[in-house]
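Below is the structure I would like to discuss, written out as structure tokens.
With one protein chain withheld, the remaining protein chains of the complex are depicted in position.
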Amino acid sequence: MSASVKELEEEVPSVKKLINDPANVLADSLVGVAAAHPELRVDHTNRIIYRGEPTKAGKVAVISGGGSGHEPLHGGFVGLGMLDAAISGEVFTSPTPDQVQEATKVADGGAGVLHIVKNYTGDVMNFEMAAELADAEAGVKVETVVTNDDVAVEDSTWTAGRRGVGITVLLEKIAGAAAEEGRDLASVADLARRVNASGRSMGMALTSCTVPAAGKPTFDLPDDMMEMGVGIHGEPGRHRVPLAQASDIAQQLVEPILQDFDFTGAPAIVMLNGMGGSPLIELYLMYGEVAKILEKSGITIARNLVGNYITSLDMAGCSVTVLKADDEFLKLWDAPVNTAGLRWGV
Amino acid sequence: MSASVKELEEEVPSVKKLINDPANVLADSLVGVAAAHPELRVDHTNRIIYRGEPTKAGKVAVISGGGSGHEPLHGGFVGLGMLDAAISGEVFTSPTPDQVQEATKVADGGAGVLHIVKNYTGDVMNFEMAAELADAEAGVKVETVVTNDDVAVEDSTWTAGRRGVGITVLLEKIAGAAAEEGRDLASVADLARRVNASGRSMGMALTSCTVPAAGKPTFDLPDDMMEMGVGIHGEPGRHRVPLAQASDIAQQLVEPILQDFDFTGAPAIVMLNGMGGSPLIELYLMYGEVAKILEKSGITIARNLVGNYITSLDMAGCSVTVLKADDEFLKLWDAPVNTAGLRWGV
Amino acid sequence: MAGGTVSLPQLVDWLSRFSGLVTENRTYLTELDSAIGDADHGANMARGMTAVMEKIGATPVAAVDELFKSVGMTLVTSVGGASGPLYGTFFLRFGTTAGAVTELDGAALGAALRAGLDGVVARGKAEVGDKTMLDAMAPALDAFDAEVASGADATAASSAASSAAAMGRDATEPLVARKGRASYLGERSAGHLDPGAASTAYLFEALSEALA
Partner (left out) sequence: MAGGTVSLPQLVDWLSRFSGLVTENRTYLTELDSAIGDADHGANMARGMTAVMEKIGATPVAAVDELFKSVGMTLVTSVGGASGPLYGTFFLRFGTTAGAVTELDGAALGAALRAGLDGVVARGKAEVGDKTMLDAMAPALDAFDAEVASGADATAASSAASSAAAMGRDATEPLVARKGRASYLGERSAGHLDPGAASTAYLFEALSEALA
């Protein structure tokens, strides 16, 4: 017997969550999505959320997906001016190639499909296999953009590279608007890569999230500590540091972003994102602190988002995303969008 | 000396929140609101959020307010088609009469002002004093609607009556749309009272919220228990019951609502509201369960909202609001609204 | 106490001691409010009475009505919640009834306190037994009046009122709340002291100490 074999532990149903069987969280939640959004179409077998209408012939389809637990990302961004489909994996587990392939085939309007993939080993591999399959089996042209905006992770050719986090939200909006305008696949993919290259994010956590199937917090955090540079899967951050005031936290989030990329000389789109467990009153407070620092650094904020957009279940904490925006980005940002999670102009 | 005198306890700054001084949470948060929403006007002295443009002459002003900690309520609902102003008190503490009076005077466009007040002793008294002052000092005509939709509280003429909770969100939308249409004060107030009379809510908590100034959870809840009939201020609920599955929780929320009021014979607007600390994946899951039960009871859901709309800081849990809707309510519901928290049609 | 009357500085001392008591015991008051309310009564009272002491310090007054109008308005405009209008109304009515004087004898003090209590009833529509601050205030006033009626001075009357208020506070424990936020708990509100009754007990404790 292996030294590490543990007793078979009984599944305790007492995890404090609004769920039935922890194994069915995703499936059960999609039932609610379908009930709440008759304007969308939900494929429960493949866990795919589509727009109600099929992709217009000739329009590039923009699709994304990943593990669930980050809602409203991605399903909440399906609709006019943003995504054509979103594929959900299990909580914090990327979807499988067959799911992605199905969404790719169905969403394709003949002009090809853009895959927006957050840079995690699992996501990249599963989308890669799906793109290979979709091309081979259905002849669908796929371009992939991998987001990797998280400055908390040191980059190097020897590692898995940086995580894709907040920029994914902004990119889905901007690329979605470009596709809606009728641009071709190469141009939408190029735009998406430029958005990714111009954006940086940094996150922090006050508490851990709890994965339903695990039934307890992913990490323990003493009452007087916080995790800086945390991801969106309850991965512990790079540094555990003493709890600080909002103004200090803002400084610790913004500084590495500004050190990593030159944001001067153009307006910025800024997102102050909640991790899921922090109340809105705190997120606005944090946005105030972040805006102060950015403006002191000579950066003009042209647009902003404050709220829960790319979450980590019930984790308390927040992240900051800054996108250096040219006129094209701003115009596409302002274009109409009609999704459960973002809506304006319609 | 009194027997209950306790040692002066030092303010521990280690509460896990994105805040600076716990005494300044509201003021600091309003700085962020002002920075994030250039389309709004924030009076930091009186803690009032106004629309960017003054109330059109002849339009009834619809204003609301209450303790903070329930965001997006009320400030997130200021804008075209909904509120003209929102007044914030300290966390869970109603605003003072002078604040309300100031908002009333400023928001008045000559056609009078509707006060939307949630039924809590403090809110009712402070708004009452404000209305007296506004009428006496400035001659502003004020009508008040007090929401009291919480079926968790037994009603009687001997008590403070039922709390105002979720219906407040729906009422602010519908009354705001009616005011935007140009209806007069009496008609908007009458409509608002009809909305309140046709709606019922019930809430529950998995965990307590933590008031920043208190620095620790308002109530302790064992791992295997939940509070049924909880309010939005971390008041303990009416019953502490064993933790249950989402489908059971939905049953325990919907049953008392349906027992209290006859919802058959008309379509319903249903809100599945998050208390602030529960992730969206769980709220959608709960909505699916609630929708199932309502449909089984013969109720057709015509419109819905799923998300954090009237919260209790970082409390995990949810509430259900059902509004029996006639064609007038539905038409006004669908009218354009452009606020930070609700937006469509524009 | 000169000639059995209460002076303006003594009344200021009352407020100062009340401010001290609610500030020192803010955590305790908030804990009481956590059990059957929304965990803010200590913060509310401390914020309000700190504002009152600042206001009084900045703008000295010449008469009792002026003092308490300022106290009442400061509470009304700085506290919010239920306690703001209630304590605010208490002090506003107290001042109006006391009038433009510089000292109060026992009977005049009793009349002013009684007017304050009536203001609380008018504003909050609670009755004795509803598990509110009234349950400390009403017995305190009854004790005060009885002492004055039997010839005692303001000092002795205040001391009796303080004891009665403390007993009234303790007597709220078994009650089921019918007014205020605790009423939402129904039967579950029994077994806890009412936070407003506890702060009202401090109000009379402060009065008694100021006149001692």
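Going in written order, the chains are labelled A, B and C, and every chain counts its residues from 1.
In the analysis below, a contact is a pair of C-beta atoms (placed from the backbone, for glycine too) under 8 Å apart; a residue touches a chain by one contact, two chains touch by 3 or more.
Bear in mind that the values here come from a model prediction, so they are computed numbers and not experimental data.
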Q.
Need the list of shown chains touched by the one chain that isn't shown.
A. A
Q. Just one of A:211, A:299 or A:342 touches the chain that is missing; which is it?
A. A:211
Q: Quick one: say which of A:94, A:147, A:252 or A:339 touches the chain that got left out.
A: A:94
Q.
Using the touch definition from the top, which of A:19, A:63, A:134 or A:153 touches the missing chain?
A. A:153
**Q.** Sole residue of A:32, A:67 or A:256 that reaches the chain not shown, by the stated touch rule
**A.** A:67
Q | Footprint left on subunit A by the chain that the document does not show | A | 2-6, 8-9, 23, 67, 89-99, 120-122, 125-126, 129, 150, 152-154, 158-160, 163, 211, 213-214, 218-219, 231, 233-238
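Keep this in mind: only the chains that are shown with their structure count from here on.
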(Q) Which chain has its C-alpha centroid farthest away from the centroid of subunit C? (A) A
Q: Report the most central chain, judged by the distance from each chain's C-alpha mean to the global C-alpha mean.
A: B
Q.
Taking the mean of the CA coordinates per chain, how far is subunit A from subunit B in Å?
A. 29
Q.
Distance between subunit A and subunit C based on Cα centroids, please, to the nearest Å.
A. 54
